[in-house]
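Note that this complex is displayed minus one protein chain, with the remaining chains in position.
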Amino acid sequence: MNKIPETHYLNAKKGIWSWLTTVDHKRIGILYLFSVMFFFFVGGMFALMLRLELLTPTEMYIDSDTYNQMFTLHGAIMIFLFIIPAIPAILGNFVLPIMIGAKDVAFPRLNLLSWYIYIVGALFAVFSLVSGGADTGWTFYTPYSTTTSTAVISIVLGAFILGFSSIFTGLNFIVTVHKLRSPGMTWFKMPLFVWGMYATALIQVLATPVLGITLVLLIIERLIGIGIFDPAMGGDPVLFQHFFWFYSHPAVYIMILPGMAIISELITAHSHKKIFGYKAVAYSSLGIAFASFIVWGHHMFTSGQSELAAMIFSFLTFFVAIPSGVKVFNWVATLYKSSISFSTPMLYTLSFLFLFSIGGLTGIFLGALPVDIHLHDTYFIVAHFHYVMVGGTVIAFLGGLHHWWPKMWGRMYNETLGKISCLLIFVGFNMTFFTQFIMGSQGMPRRYHLYVDAYRPFHAFSTYGSWVMAAGFFLMAYYLIHSLFKGKPAGNNPWGALTHEWSITSPPPEHNFEEIPITEHGPYDYDKIVAKSTLVEN
Amino acid sequence: MSHSQEGHPKFLQHHFSDVEQQRESAKLGMWVFLVTEILLFGGLFVFYAIYRAWYPDMFHNAHLALDVAMGTTNTIVLITSSVTIALGIRSIQLDRQKDTIWYLFATLLLAGTFMVIKYFEYMHKIHLGQLPGEWYHFDGIEGNNPHVFFSAYFLMTGLHGIHVLIGMGLITWLIFRTKAGHFSSKYYTHIEMTGLYWHLVDLIWIFLFPLFYLIG
Amino acid sequence: MSEHTNTGHKEHILPLSLYLGIGSMLLVLTAVTVWVSFFDFGEFNLVVAMIIAASKASLVALFFMHLKYDNKLYAIIFVSSLLFLAVFIIITMFDTLRRDDVYIEKSGPIQKQSLMYDSLKTHSDSTTVVDSLQVKEDTTTVDLNK
Partner (left out) sequence: MDTTGTFWMPPGNSTIAGDVDSLFYFILYASIIIFVLVVGLSAYFSMKYRRRDGEVGKTDGLDHNVKLEIIWTIIPTILVMIVFVWGFKTYMYMNVVPKDAYEIKVNGQKWFWSFDYPEGGNSVNELIVPVDRPVKLLMASKDVIHSFFVPNFRIKMDVLPNRYSITWFEAHTIGEYNLFCTEFCGKGHSEMIGKVKVVSQEEFEQYAEDLAFSGEGMTLEEFGAKLYIQKACVTCHKIDGSNSTGPPWDNLYGKEEHLADGSSVKVDENYIRESILNPMAKITQGYQPVMPTYQGILKDKQIDALIAYIKSLQEDESLINE
């Protein structure tokens, strides 16, 4: 029988104060876990309300203004408060230093600061919510955003502040990866999770400041009309879109790269197989990161930008697909001659392959100029980005959460319930969003409160799907919380994996390692080493 | 790399294995931070570049409103302050704390001078109504949307000015800590980092100066 | 500590004369850039000024910021930030300067600033677009000399 160690990071210090002033990367990860999950819940509730309203083509229970504020808040919360911090700030913070054999991140206090900044940013967003909400969409396009009467400034300020939280996390990871690797941990012995986080961090550091200045310009434009974006002052609204997407396109890879990083980890750990094409997977992360900076204009094909720019952007867009494809194929090849265990994390991994492929391939439709002209701002886009963000990132995040959950808390969740909820989410998700591809290409525009009757069956089916998916999430919330108190002790290495975090106790001790570990084998040498799963004994 | 048990200096944080590692981490962190600063300003440079390309004549006419003498003086002041802070770092590397304090103090004074000159420039413009956006109420600059030029001018020099102020705060804090004897040739990371930051502020001004004052 | 070997433990302490030398070079370059600004090179005004500014900036970065002596990683980081900025500027300008490639109607604002909300021309009397572009020129100048 496994036992939970006497002292570990969770009980090494006690009291609320010890949490609020902690500089331990693991505890900061936990702080992020609770705050980010809270906002996921809030964003999810908005989503369910949106879907409920869309059940019928006419007004059902909320008016257009409320609907508009709701999708704005849903989008903004999900993007800025949930998905961007989710993987780096929760799982990255928790496992990255351990994986490279370090005692902490390079700047622990900056790390804590980034959490406080997150909270402050979140408060601004919440303030906007209670003071009437904003109704611009998460893209804040001018001149609508400079002229609407809603609380735009506070939510924009919130997003601005959250940007710094993201920058600090990224900065910390870059330095940690460069300087704090333990002896023997060469670049090519790093787990692929670390590679992915590193590539993400590069984007965070390079792109987020531009978002910062864009939002500042937007606020100033709104306050005193400086004439950069607002045509009423001689400005150019399309220029705002350049500024916005210069950040926000790379930002979608801030979201997916960590997801891909997790998948590389899970697919090896749960099939006990050496990763296929380690270097290709590692470099493709960097490839995606760099390519992501030169394609932003594919969001603007119909915006009135010049035809030449549109063609350049379309051309470059396709190149992002190649490294993503390399990753996907390498993962599939990894499964060959492996030993696959159908644990919950593995189910999420397989769902990821399924859903992300659809999401990514539909991105190719959108990169093709004439097709995008038809599909732009329809539900096809909504479906595309939910497939990559929910089907890709969120699914990967949940897989990672289940994978490292026993390490975080020392306890196992209920595997049966885990599988059921994964299945519910998978089925519900496809019901909700696959339908949206069809109605989108049939012409249903997005951000529509009321719609033409012809789309009714699609919307209705999509709404039913969202309930199935919600059921899955609530089930998950139940068994995960339950496991915190009643879960069986998991042992140090429930999956029999080889990276450093599995060689220390669960939950880990306060300073991770007594002695800085020496890295002797690669992270995926399942052909040389067998690590026994500690779950089998239960 | 094992723990250096003997002579484990006070300033070494527990998660670093030695002073060197800590120092290099700080420096790398600082450089990455400077990257974010460059891209933050970068957005404004894009703003400048595009509107200048759209309204070259207006930019030319509007730039005549700026005072080249003041701008040049400020450039000289800022470059000198870069020299002094670099010398301050050199002194601490040689363990000459006294000199460091003097150099830092000189830097602070120069930064102050810069801000005072900036203050007079701003006041003059405010007085004339050469202001950004809606506040602009000045006749006599020909061309399309002259307020955009002043939006760019105030935003860019303003953001730069804020950086100068922050730098002044940091330098003041360094003076006190150096006085208290916290730094020596073994440990002067904070001074070095502030120096890097200060040079970047200088660097940005080196571009702002010709872009606004010299070529319109 | 993979990268330890890249840098010597001993910090470079540069001679005083170097700092003063670089400092004076910067001042001289400042004088030069002010001086040349009195000449008109037409198109090349910008180029000349930027070349001088870039050399000044390189001096600061190489010597004051020690890029010349430090780990090359820092130089890579620094330069890459400039590259990304260049990407941003160049590609954005590909759009903003070429909107009228295919149709001249798309070249610029229809009207100067806030007039637009009430004076946008609807051509119920079938004025052609080119006419209305002329109209734009007129209103602009009229407006300026108000």
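Lettered A, B and C in written order, each chain numbered from 1.
Following the convention adopted for this analysis, contacts are C-beta pairs under 8 Å (C-beta built on N, C-alpha and C of every residue); 3 or more make two chains touch, one makes a residue touch a chain.
Predicted, not measured: the structure shown is a model, and the values here were computed from it.
Every shown chain touched by the omitted chain in the complete complex is listed here: A, C.
Touching the chain that is not shown, out of A:60, A:123 or A:450: A:450 (per the contact rule at the top). Considering A:10, A:125, A:275 or A:394, the position touching the chain not shown turns out to be A:275 (whole complex). When the whole complex is considered, the residue among A:22, A:68, A:93 or A:463 that touches the unshown chain is A:68. Think of the hidden chain as still there; on chain C it touches residues 102-103, 105-106, 108-111, 116-118, 120-126, 129.
By the touch definition given at the top, chain A reaches the unshown chain through residues 64-65, 68, 135-137, 141, 143-144, 147-148, 231-232, 236-238, 271-278, 280, 302-304, 307, 310-311, 314-315, 318-319, 321-322, 325-326, 328-333, 335-342, 350, 353-354, 357-358, 361-362, 364-365, 367-371, 373-374, 376-378, 438, 441-443, 445-452, 496, 526-530, 532-533, 536.
As a working rule, only the chains that are shown with their structure count from here on.
The interface with the greater count of contacting C-beta pairs, when A-C is set against A-B, is A-B.
Centres computed as Cα averages put chain B at a distance of 18 Å from chain C. Per-chain Cα centroids separate chain A from chain B by 35 Å.
Residues of chain C found to touch two or more other chains are 1, 3, 73, 80-81, 84, 88, 92, 96-97, 112-113. Within chain B, contacts with two or more other chains are made by residues 1, 17, 21, 24, 28, 32, 35, 39, 42-43, 46, 50, 144-145. Taken in their complex, chain A has these residues touching chain C: 178-179, 181, 183, 185-187, 206, 210, 227, 231-234, 236, 238-239, 242, 246, 293-294, 297, 304-309, 312-313.
Those residues of chain C lying in contact with chain B across their complex are 1, 3-4, 7, 9, 11, 13-14, 16, 19-20, 22-23, 26-27, 30, 33-34, 37, 45-46, 49-50, 52-53, 56-57, 60-61, 64-65, 70-71, 73-74, 77-78, 80-82, 84-85, 88-89, 92-93, 96-97, 108, 112-113, 140, 144, 146. Against chain A, the residues of chain C that register as touching in their complex are 1-3, 73, 80-81, 84, 87-88, 91-92, 94-102, 106, 109, 112-114, 116-117.
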